[in-house]
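All protein chains but one are shown in place.
This part shows chain A:
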Amino acid sequence: MEQQAVLSYDGTLEGFLTCVFTAYEEKLKVVAINASENTTQQLFTASYEVITHSGKAKRVWLSLKKKTSAAGLRDLKWAFLSEISQMEMQLYRMIRYILAENVPVDRDFSHPAVLKVAQAAKKVGREKHRMEAFVRFRRTRDEVYFAAIEPDFNVLPLIKSHFKNRYADQKWIIYDLKRNFGIAWDLAAVNYISLDLDPEVGISGAPEAYFHSSEIAFQQLWNQYFTSTNIKSRANSKLHLQQLPKRYWKYLTEKNL
């Protein structure tokens, strides 16, 4: 019997692509690919700890590039960021299918893995758009605009350039509390950062130790605007909830003051 292999990697896209490379190189029958912490030992399977290798990752990515549309590549990347459990295997199956065929098949939604990946990518795209909408900056004492978020999927890498284009003249940080890392613009470049955050900084409000003296005033002005612009005789709370799901309320200034 061909031995089954479980691969573990460091959780990065490069790491995952190295897994794909390894699987081809060693002709493995891969049954699972997990980020390191999720690995459990199983009988009758060999476990491989794959060490991330950017050269190998790049080779996989380049050969994919030759055989897919831009939309297919984007789907692979975005679905990876969904962090949905077992998504790596769907990606792996889709990649095998793409590399095996001579014509582009990344839009063949009758293939189960392609469909799953496209669906995951769609969810991530929706979350990306919501984060572009729902990030609420608060001005700190050191003139950095700070926003905390907890997105369902790991979308920070996808919203970097959006915020960079918009807020070129102010320093800002968008921090993912769930994954404990953030992106920061220092007027020259966007960097990934990790902070030891005081829970006081929280999700909204403006503790005086950290925030600019005018911050609360502007939050109140925004809240006033939000209230005044509503037309009571057109009330439609069902639609309201559909557009503004409750799970996002805690970092929406207007819902939280």
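Note that a residue touches a chain if its C-beta (ideal position, glycine included) is under 8 Å from a C-beta of that chain, and two chains touch if they have at least 3 such contacts; residues count from 1.
Operating definition for what follows: contacts and distances are computed from a predicted model.
J.: Can you pick, from "Alpha-L-glutamate ligase-like protein", "Hydrogenase expression/formation protein (HUPF/HYPC)", "Raffinose/stachyose/melibiose transport system permease protein" or "DNA modification/repair radical SAM protein", the UniProt name of the chain not shown?
T.: When "Alpha-L-glutamate ligase-like protein", "Hydrogenase expression/formation protein (HUPF/HYPC)", "Raffinose/stachyose/melibiose transport system permease protein" or "DNA modification/repair radical SAM protein" are compared with UniProt, the left-out chain turns out to be "DNA modification/repair radical SAM protein".
J.: In the complete assembly, which of A:Ser69, A:Asn191 or A:Asn236 touches the absent chain?
T.: Result: among the candidates, A:Asn236 touches the missing chain.
J.: Write the list of chain A residues that the hidden chain touches.
T.: 129, 132-139, 145, 147, 165-170, 214, 217-218, 220-222, 224-240, 242-244, 252-254
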